[in-house]
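We show some of the complex, not the whole, and keep each chain where it was.
Order of writing sets the labels: A, B and C. Residues in every chain begin at 1.
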Amino acid sequence: MTSYQPVMDVAELQAFLIAAFPEHGKGEGVGGTLIEDVSPGVVRARLIYGDHHLRPGGTISGPTMMGLADHVMYALVLAHIGPVALAVTTNLNINFLRKPAPADLIAEARFVKLGRRLAVGEVHIFGGDEKMVAQVSCTYSIPPK
Amino acid sequence: MTSYQPVMDVAELQAFLIAAFPEHGKGEGVGGTLIEDVSPGVVRARLIYGDHHLRPGGTISGPTMMGLADHVMYALVLAHIGPVALAVTTNLNINFLRKPAPADLIAEARFVKLGRRLAVGEVHIFGGDEKMVAQVSCTYSIPPK
Amino acid sequence: MTSYQPVMDVAELQAFLIAAFPEHGKGEGVGGTLIEDVSPGVVRARLIYGDHHLRPGGTISGPTMMGLADHVMYALVLAHIGPVALAVTTNLNINFLRKPAPADLIAEARFVKLGRRLAVGEVHIFGGDEKMVAQVSCTYSIPPK
């Protein structure tokens, strides 16, 4: 087991993300992403549902889930390396498992590796009924300090 | 070589997408996705740049590219099977290659397979300087008729 | 939470795999893959190390890990749907995290979804020092009965 140690707590992480990403940073407002928990190697967040998340057929769209996964993975990286670095996604792979009904989504991001140059994680997204709706793996490139 | 035969032309495809996806369907307006070409096995589209596409650092965000890739792959499937079916993405893999400057993006989607149950394609996204900024592979599940 | 229920135990699964895959099925011999545990939604297996697994530089090769991931995911599917169906991989995504030293590898496969048509899982591969060396997601298509 590798041990991970967060360097930002929920409030610090939320404040940083609200400043950096206005669209996610609405906090509790519709369309905002709320950080719910930060623990070693894991960040959990909630996407506040809004009608603009829907696709034809009345379920939450794929791009909504992809954006959420990328955002929560970014939050996971920042929570562990601090708010300075400008990390960028290099690869994201998503499997869509079920069509999510209109409701808040929960995303849980977990490191499988945090290296000096690359961070790799898995993100699981759950719908309102607590079933997994998407499985994601994601790689962030970490710039040299 | 497999031969593909489109069943919708540019105007039909654009009209269908505008009706189904208000956010992409603004046509020539900011944030809209314009279908530029439909040919056997290939659809090319343009995303009209808007400031809401930016991420911190002033380049176009990952979720913008993921949403564009998914949308153009959907357009490719519909162009070849017709506007009836409710196809859904099952897998999307994206490699981010360069940070795109603020400008329109061009996305070109191409089948590698169009089967009865699954359609698999590659999407290449190009920035304003015509360099490739993202490489995507994407699978759509096609519902039984 | 979805509940999964295996229909084959370790001995039955091992016997089936030995018969179907001679190269993996050497059991305890070099190059064989030993099923170590079957539990609801999870299968764990051990690849018995052999020198033919090495790549230049003296670490275990990527294709060895890809083959192991695919095999253990197949074992997971069979353990839960029975030995009849001829399931086939449709997508596999692997992130290589560390170069594994010459030693047995442990692979743990876990469902994120077991549907009627598609099974999706994650596979984590660990090296001799118990650190994760590869992270995999894998989709199997399940043929109609």
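Convention: a residue touches a chain if its C-beta (ideal position, glycine included) is under 8 Å from a C-beta of that chain, and two chains touch if they have at least 3 such contacts.
Please read these numbers as outputs of a predicted model, since none were measured by experiment.
Undergrad: Taking the 3 visible copies as a start, how many copies are in the full assembly?
TA: Whole-complex copy count for this file comes out at 4.
Going forward, only the chains that are shown with their structure count from here on.
Undergrad: Check the residue numbers that subunit A and subunit C use where they touch, and answer same if over half are used by both copies, otherwise different.
TA: same
Undergrad: Could you tell me which chain's Cα centre is nearest to the average position of every protein Cα atom shown?
TA: Chain closest to the assembly's C-alpha mean: A.
Undergrad: From the C-alpha centre of subunit A to that of subunit B, how far is it in Å?
TA: Those two chain centres are 24 Å apart.
Undergrad: Can you compute the centre-to-centre distance for subunit B and subunit C, using the mean CA position of each chain? Integer Å is fine.
TA: 34
Undergrad: Calculate how many whole Å lie between the centre of subunit A and the centre of subunit C, each centre taken as the average of the chain's C-alpha atoms.
TA: Each chain reduced to its C-alpha mean, subunit A and subunit C end up 28 Å apart.
Undergrad: Which residues of subunit B are in contact with two or more other chains?
TA: 90-91, 93
Undergrad: Which bits of subunit C are touching subunit B when the two form their complex?
TA: For this pair, the touching residues of subunit C are 90-91, 93, 117-118, 139.
Undergrad: Can you list the residues on subunit A that touch subunit B in the complex?
TA: Residues 20-21, 23, 52, 55-57, 62-63, 66-67, 70-71, 86, 88-96, 99 of subunit A touch subunit B in their complex.
Undergrad: Quick one: which bits of subunit A touch subunit C in the complex? Just the residue numbers, please.
TA: 1-2, 91, 93, 95, 97-98, 112-113, 115, 120, 122, 124, 130-132, 135, 137, 139
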